[in-house]
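Just dropping this structure here.
Note that one protein chain of the assembly has been removed; the remaining protein chains are unaltered in position.
Moving on, here comes chain A:
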Amino acid sequence: MLDVYGTKLPSRLLLGTAQYPSPAILADAVKASCASVVTVSLRREMAGGRGGEKFWSLIQSLRLRVLPNTAGCHSVKEAVTTAKMAREVFGTNWIKLEVIGNHDTLQPDVFGLVEAARILREDGFAVFPYTTDDLVVAERLLAAGCQVLMPWCAPIGSALGPVNVTALRSMRGHFPEVPLIVDAGLGRPSHAARVMELGFDAVLLNTAVAKAADPVGMARAFGKAVDAGREAYRSGLLEPRDVAVPSTPTIGRAVFQ
């Protein structure tokens, strides 16, 4: 079972809660996916508003671990303050740390990310950093105290899937003992299966499920793909070969003249 910050997760799928057609479909999709963790956020509440209360009640009814994010934060200060506010509201020291560096690509500001991670780890947070596949940044995040890394495989919401398999494979190879969760860019269940086959420990996704024509069906499909990819990795995959190799035994083959 995947162990992150001393917590064992029964499922290797972490699911986002945004962009679903309705709260009911969100709840059904989460259940169908068999996700063990859902991500949430904090946003401005209107005066007299009760939207936050309704959403929080729905999430609590799912009885899963909650991973709040710092989505939309572009500075260390914003991210740290948001993390502290999330800890109070959601009652967890888990934080998906995002420090965004570019409006268009939503790629992480890895310099700010490392600094924010250090501050939050010293303050007792279990930091899940949304990062790139850069190995040096990964080293710095680990040095800052992170025990989990969450590399993107493509820009958030792009549905491109793993665009740099070589880099992901390299990351897995460099950090064999660190839980690595692919976060962002997955568009299809086959993408999830692919990164799980590479040996990644889990995946975190949102848009591919929420914006599907049938989010519940797609959630179920992703759940199966994650399980299939994990089992394939554990079972030892056959490496590609350049020549054909017959699968049917050639010994005892009949010869017809």
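Note that contacts are C-beta pairs under 8 Å (C-beta built on N, C-alpha and C of every residue); 3 or more make two chains touch, one makes a residue touch a chain; residues count from 1.
Note that in this section contacts and distances are computed from a predicted model.
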Per UniProt, the name of the complex member that is left out, chosen from "Phosphate ABC transporter, inner membrane subunit PstC", "1,2-phenylacetyl-CoA epoxidase subunit B", "Sulfur carrier protein ThiS" or "Multicomponent Na+:H+ antiporter subunit A": "Sulfur carrier protein ThiS"
Contacting the left-out chain in the complete assembly, out of A:Arg43, A:Arg63 or A:His103: A:Arg43
Residue ranges of chain A at the interface with the undisplayed chain: 16-20, 26, 39-53, 55-56, 59, 68-69, 71, 77-78, 81-82, 84-86, 88-90, 156-157, 206-207
